[in-house]
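One chain of protein is taken out of this complex; the other chains stay put.
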Amino acid sequence: MVERRLAAGAQIVAPIESTYWWAGEIQRSSEWLLLMTTASERFEDLARCVRELHSYEVPQIIASALVAGTTDYLEWIRRETAPRSGE
Amino acid sequence: MVERRLAAGAQIVAPIESTYWWAGEIQRSSEWLLLMTTASERFEDLARCVRELHSYEVPQIIASALVAGTTDYLEWIRRETAPRSGE
Partner (left out) sequence: MVERRLAAGAQIVAPIESTYWWAGEIQRSSEWLLLMTTASERFEDLARCVRELHSYEVPQIIASALVAGTTDYLEWIRRETAPRSGE
């Protein structure tokens, strides 16, 4: 996803222990938390890509907004996720 | 909290190293970060439940908003946290 510039960066926090409802029962599993930083206009493409690669029927694909950030870092996100010509 | 459908899912990231002000001094402790996914209307009940179970006098109970997410996942949150009849 970073290679395809759908995210400027990705951070893996692992393992995490997850507990959740699925098929009427509480499930418990060890998972990876993948935090990705991208431009809002890239979210739909990024979500589609995660869904293609993920093994779950309904993976947790959510976004929260940045309300502040250093100018150079925010610029870096825009620059690194800008679609390349021919994409 | 997941069992009581106050959250659709919970993820434990542990251990984390925390540094914070308490009683006029800087405290350092090893803690668990508990990330829970729920519907906004469930937050007050969820916060009350965390407070009852937590050992701290002022536990960190905060929420940030989801600004986007896949339709099926957001639907899953609503479905799994909807109060059951008789609740």
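Residue numbering begins at 1 within each chain, and the chains themselves are lettered A and B in the order written.
Rule of thumb we're sticking to: a contact is a pair of C-beta atoms (placed from the backbone, for glycine too) under 8 Å apart; a residue touches a chain by one contact, two chains touch by 3 or more.
Keep in mind that what you see is a predicted model, and the values were worked out from it rather than measured.
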Handout entry: Which of A:17, A:31 or A:80 contacts the chain that the document leaves out
Key = A:80
Handout entry: Interface residues of chain A (partner: the chain not displayed)
Key = 2-3, 5, 8-14, 35, 37, 64-70, 72-73, 76, 80
Completion exercise
chain B positions in touch with the non-displayed chain are 13, 16-21, 26, 31, 33, 40, 43, 47, 51, 58-65
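Definition applied: only the chains that are shown with their structure count from here on.
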Completion exercise
Given that chain A and chain B share one sequence, their CA atoms superpose after a rotation (degrees, nearest 5) of 120
Problem - Centre distance in Å when chain A and chain B are each reduced to the mean of their C-alpha atoms - result: 21
